[in-house]
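Left out: one protein chain. Kept in place: all the others.
And now, chain A:
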Amino acid sequence: MKTLRLIGIGGALAYRALFNWTTPAMYVGTLLAGPTFQLLFFAYLGRQLQVADDRFFIVGNAVLAASTAGVFGGTMAVANERRYGTLGHVLLSPRSRTVIFWGRVLPYAGNGLLITAFTLGMGVLLLGLRLPLDALPGLALALAAGSLACGFFGLTLGALGLRFRDVWVVSNVSASLLLLLTGVNVPREGLPAWMISVGQLLPITHAAEAARRFAAGEGLSAAAPQLGWELLVGAGYALLAAALLRIFEAESRRRASLETL
């Protein structure tokens, strides 16, 4: 019960404390309007260049929309502790670091899911995408898996913030890599082999593929392998984040590397 409270209540309070974009203007501008215009940009560009149909871009960008909240939110979940000078107090907690920080990912993942659903809705409204009703549960599952994986990916980047002060550089580069390598806007078949390999290990690559299958009316059995891969990638980042947090915390005690303690 105490663990659940730390994940639930602790995660929600940490989200309000550390997420920079909670004000209505920042939230709407950064997390709703931005992804919608990005979706329109790629959809019209796709029409112009005849790379793929609208569904490819709408579903791809809807999945990608989760990444802003997840990647940057996950980073903020650790890195902003430096900004407030609270990291030392958090590290003095006798509770499990893994539970504390994994709990922080859930609100960002939920947020990502909300944003991704909004972006998909805008695709339906503005570009006339038709989705079979029975595809919606599967789509929701794929979007949720992508959002969760993005949150843990962001937490991994945030963990780097325990060691490197300029972790935002890594987050910015990562956001661009997600745009390029995950197949949300650039068909992966056209990418060099090494880029395809890197993309396999990034969040949302498999979620986008699974979501496209659901949106095309294919059932769970067709999308399940990609869904499974996405969950596996998310779990991998969750473990990597936990390991990095542990390593960097131990290092900070040895080397006094957290100047904000």
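The definition used in the following text is that contacts are C-beta pairs under 8 Å (C-beta built on N, C-alpha and C of every residue); 3 or more make two chains touch, one makes a residue touch a chain; residues count from 1.
Just so it is clear, contacts and distances are computed from a predicted model.
Asks: Given the options "Sigma-70, region 4", "YprB ribonuclease H-like domain-containing protein", "ABC-2 type transport system ATP-binding protein" or "NADH-quinone oxidoreductase subunit N", say which is the protein name UniProt records for the missing chain.
Replies: In UniProt, the chain excluded from the picture bears the name "ABC-2 type transport system ATP-binding protein".
Asks: Hey, which of A:L39, A:V78 or A:I100 is the one touching the hidden chain?
Replies: Answering carefully, the residue with contact to the hidden chain is A:I100.
Asks: List every residue of chain A that touches the chain not included in the displayed model.
Replies: Counting only chain A, the missing chain is touched by 1-2, 5-6, 9-10, 13-14, 16-18, 22, 84-86, 88-95, 100, 253-256, 260-261.
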